[in-house]
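Okay, here's the structure, questions in a sec.
A single protein chain has been omitted; all remaining protein chains appear in their positions.
After this line comes subunit A, so read on.
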Amino acid sequence: MRRAATRDRSTAGALAALGVLLLSLFFLLADPGTARAASAGCAADAATGCINGTIRTADQQPAVGVVLDVDGPGGASSATTDAEGRWTVAVTAAGEYTVTLDVATLPAGETLRDPAGNPRTVTVALGSSTGALFPLGAPPAGGSGGSDDAGADPEPGSTAPADGEVGAPTGSSDSGSFSWGRLAQQASSGLVFGVLLALASVGLSLIYGTTGLSNFAHGEQVTLGAIVAYVAVQSFGLPLLVAGVIAVLVGAASGWVQDAGIWHPLRKRRVGTTQQMIVTIGLSMALQYTYQFFFGGGALRIVTTTPTMVTLGPVRISATSLWSLLIAAVVLAGVAYFLLGTRVGRATRAVSDNPALAAASGITVDRIVRLVWILGAALAALGGVLMGLYLNATSWNMGGALLLLMFAAVTLGGLGQAFGALAGSIVIGLVVEMSNLVIPSDMRYAGALLILILVLLLRPQGILGRAERIG
């Protein structure tokens, strides 16, 4: 009787938590005009560089379906301009690339303004994007009245060095030139980044707390959310809101499947947590390459429209980021209420504290763990969608790149402490973005990881952890 009641409550609790998650996504589309993604970005990462550009006809219309061939040290590939005249090629080796525009594929009546500029050679560095310009229209000497920028522009900011792993958010690259305006700008980016990171790391922390497992495959849950949203928007043409809901649902389902299919049987077999941790590493590797298998190594942009920028005092921030911040804050508040205010939440914290004692006092530990997996994976998927929007693009290794930052956040807050993960994420977010002010931007993830090591040296239990012997 009592057990049945608990089950009902736990189901209700799970539904309530998911409801909060889903509801909050409605905010995302509350303003469809602004809740679109940010400027063209390229998920240039550690192993990828990008060459891109926009081709417009002489009368400023996008030139669709133009084929460009790229050849260089990373091999040959080709790209076709999309509905907005944009094209991107991801390359995996740095060096000189020859970009050839196939003149036969230009829209009828269009010619290159400068035929000598085709093919064009560009130098590509890994981790950044390079623009290649192919202006169309009559030669300027013809005096057609077209201004110089009538042709193709490399996309805004596309030549700025991209960030170490994922697409460059808002930070500018030149370090050293300090100003209060930049400080405010970086701090606000850091806050957004930290809160989005928190969505993912709270799940990681809850899973660690209840099962003792350091889940190295959690980053792939983040990528899963972003990729599902990408597929829903780009392949099925669904609105972003629906895509986000689907992503969170798929994330939750994947959490259930993972626990039911892998982790629950392993716990039953009494496989040690270290062994399980190595299993998560294998899983992470398999999942990452599965994503790459199906979606390739390039950047996947969930939405492709230009963002609306909002100016708040000294800070310029995209409307998408503001909505993401709001959604993340509401969801995190929901999670906090779930943990503090509901019976299931209290049971979760009890299991986190001492599984044996929790089991002895009538809590079904396995059910709580299952719930935590579902909740953690759903939160990670939401974090993935929002992070994919914030970074302008996602890619097969986005989650993998964020994983260590999540671990840094979780360790900083105290392993297994859900609120610690929240505080830790915001600190890590601020550090990552604000370290731009003093160190080169491609080293900023290293700064965050250094903090992780220093925390372990000075305060291994984390900010909110209790001082007890760990080890």
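Heads up, the rule we're going with is that a contact is a pair of C-beta atoms (placed from the backbone, for glycine too) under 8 Å apart; a residue touches a chain by one contact, two chains touch by 3 or more; residues count from 1.
Heads up, the rule we're going with is that contacts and distances are computed from a predicted model.
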Which choice in "Twin-arginine translocation pathway signal protein", "Aldehyde ferredoxin oxidoreductase", "Multifunctional fusion protein" or "Branched-chain amino acid ABC transporter permease" gives the name that UniProt lists for the one chain left out? "Branched-chain amino acid ABC transporter permease"
Out of A:Ile278, A:Ala333 or A:Leu357, the sole contact with the unshown chain comes from A:Ile278
Subunit A residues touching the omitted chain (full complex): 46-47, 94-95, 125-127, 161, 164, 212, 214, 266, 269, 271-275, 277-279, 281-290, 292-293, 296-297, 400, 404, 407-408, 411, 439-440, 442-443, 445-446, 449-450, 452-454, 456-457, 460, 470-471
